[in-house]
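Following: one structure in structure tokens, then a few remarks.
One chain of protein is taken out of this complex; the other chains stay put.
As written, the chain order gives the labels A and B, with residue 1 at the start of each chain.
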Amino acid sequence: MTKLTEHPFFKKVIKDAWSYWTGAMLLAVLNVSLLVVSGKPWGITGAFANWGSWIYRLLGGHPENWTYYAPGSSNAKDLLEQSFLTNNLSVQDIGIIFGALLAVLLASQFKIKKIKSWKQVVAAILGGLLMGYGARLAFGCNIGALFSGIASMSLHGWVFAVFIFLGAIAGSKLLVKYFMT
Amino acid sequence: MAEYRLDCLGEACPVPLLKTQKKIEGLKVGDVLIVEIDHSCAMKNVPEWARKVGYNVDIEEVEEGQWDVYIEKTK
Partner (left out) sequence: MDIKKKAPKKKRNQLPAGIVLLVLIIIAGILFSGVSPMLAIFWMFGIAFGFVLQKSRFCFTASMRDPALTGSTSLTRAVIVAFAVATVGFGAVQFSAHLKGVPIPGNIFPVGIHTALGAFMFGIGMVISGGCASGTLMRVGEGFIQQWISIVFFVIGSVWAAKDFGWWTDNVISKFSISDGVLKNAVYLPNVFGWAGAFFGQLVVLGILFIIAEWFEYRKLNLTQEVSENKSIGARQGGI
């Protein structure tokens, strides 16, 4: 095993971190490939609404009555006919989690990072809610609206870019003021 | 030439870099700051910043997913 981990190829590709530009190019190429292969660009948060709605249904709720899942819409089709492991976007998102886990395990860099302060918990709760709600309003997140929207030459991507940037500045001020540990 | 340790374990990005920038300001030239990091982004952006500013940097992986970043304040 030691001989393998010392090999320059292993070190460069599996062990060491890649450059930001390498990441940028690969992500762009992957996004374009996904567009070609599936007809749709890369997106993430569409699945989150479904995850929540499937759970809500299990708990007795009726999300199929909402406008978001209007009869005949593709959202409705996903909600009523599919689930966590049979919906394309859902499976892709789970794949992202395991792809990252695979990367850290192969590099022997996996570590559970525990919560250091209650401020991190509050920040995670507030931040998660804001992102989840905001992404539905804007028809996407940093990937679906920002990355794929701009790549698709849609104005909504550029508007998203301006305001996510402003939001990040506001968030930075809040972070330093209230959430620094 | 003094040596200081800065524990940033469990901190979310960008806290390790912010704390490092602040701490380094107060050190004398020739001092070394050892930043303990377990955030994969920080083990990249802390050394990157330190090198851009012109300090000597060395990184040592001390455990799975944990690094010591040595920064020598050279100017």
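Keep this in mind: a residue touches a chain if its C-beta (ideal position, glycine included) is under 8 Å from a C-beta of that chain, and two chains touch if they have at least 3 such contacts.
Remember, predicted model here, so these are calculated numbers, not experimental data.
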item	value
Interface residues of chain B (partner: the chain not displayed)	3, 12-14, 17-18, 21, 24-29, 32, 34, 40-41, 44-45, 48-49, 52-54, 56, 58, 60-65, 68, 70, 72-73, 75
Positions on chain A where the hidden chain makes contact	1, 4-5, 17-45, 48-49, 51-53, 55-56, 63, 66-69, 85-86, 88-89, 91-115, 120-121, 123-157, 159-172, 174-176, 179
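The working rule: only the chains that are shown with their structure count from here on.
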item	value
Geometric centre distance via CA averages, chain B-chain A, whole Å	29
Interface residues, chain B side, partner chain A - complex	9-12, 15, 18, 38-40, 43-44, 61, 63-66
Parts of chain A lying in touch with chain B, wherever the complex brings them together	17, 104, 108-111, 113-116, 120, 123, 176, 180-181
